[in-house]
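Of the protein chains in this complex, all but one are displayed in their positions.
Our next item is chain A:
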Amino acid sequence: MPEITRDEVAHLADLARIDLSDAELDHLAPQLQVILESVASIQGLAGDDVPATSHPLPLTNVFREDIVTPSLTPEQALSGAPSVEEQRFAVPRILGDEQ
């Protein structure tokens, strides 16, 4: 039986960049365990002879003519930004103290 511990959920949340509170971890971890137990039923069902399908249509690369078409203006592209500076997205510091 697969297990997903509270610590593991905390680690996954960290990887997914979600700052879960202790209360949220208490709430979500057991629910995820139940879901995982259910979906784990497919383990080992299909053998090596079954190919994987990632997409319902057999698509290969799609090309278009290399023609310049209008796109968003800088003002439009920045219109939803939480913070803008000099026609750019303004973001918090990226490096930590130790860098």
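Simple rule for what comes next: a contact is a pair of C-beta atoms (placed from the backbone, for glycine too) under 8 Å apart; a residue touches a chain by one contact, two chains touch by 3 or more; residues count from 1.
By our rule, contacts and distances are computed from a predicted model.
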Expected UniProt protein name for the omitted chain (select from "ATP-binding cassette domain-containing protein", "Threonine synthase", "ABC transporter permease subunit" or "Glutamyl-tRNA(Gln) amidotransferase subunit A") would be "Glutamyl-tRNA(Gln) amidotransferase subunit A"
For chain A, which positions touch the chain that isn't shown here? 4, 8-9, 12-21, 24, 27-28, 31-32, 34-36, 38-46, 50-57, 59, 62, 64, 72, 76-77, 79-83, 89, 91-96
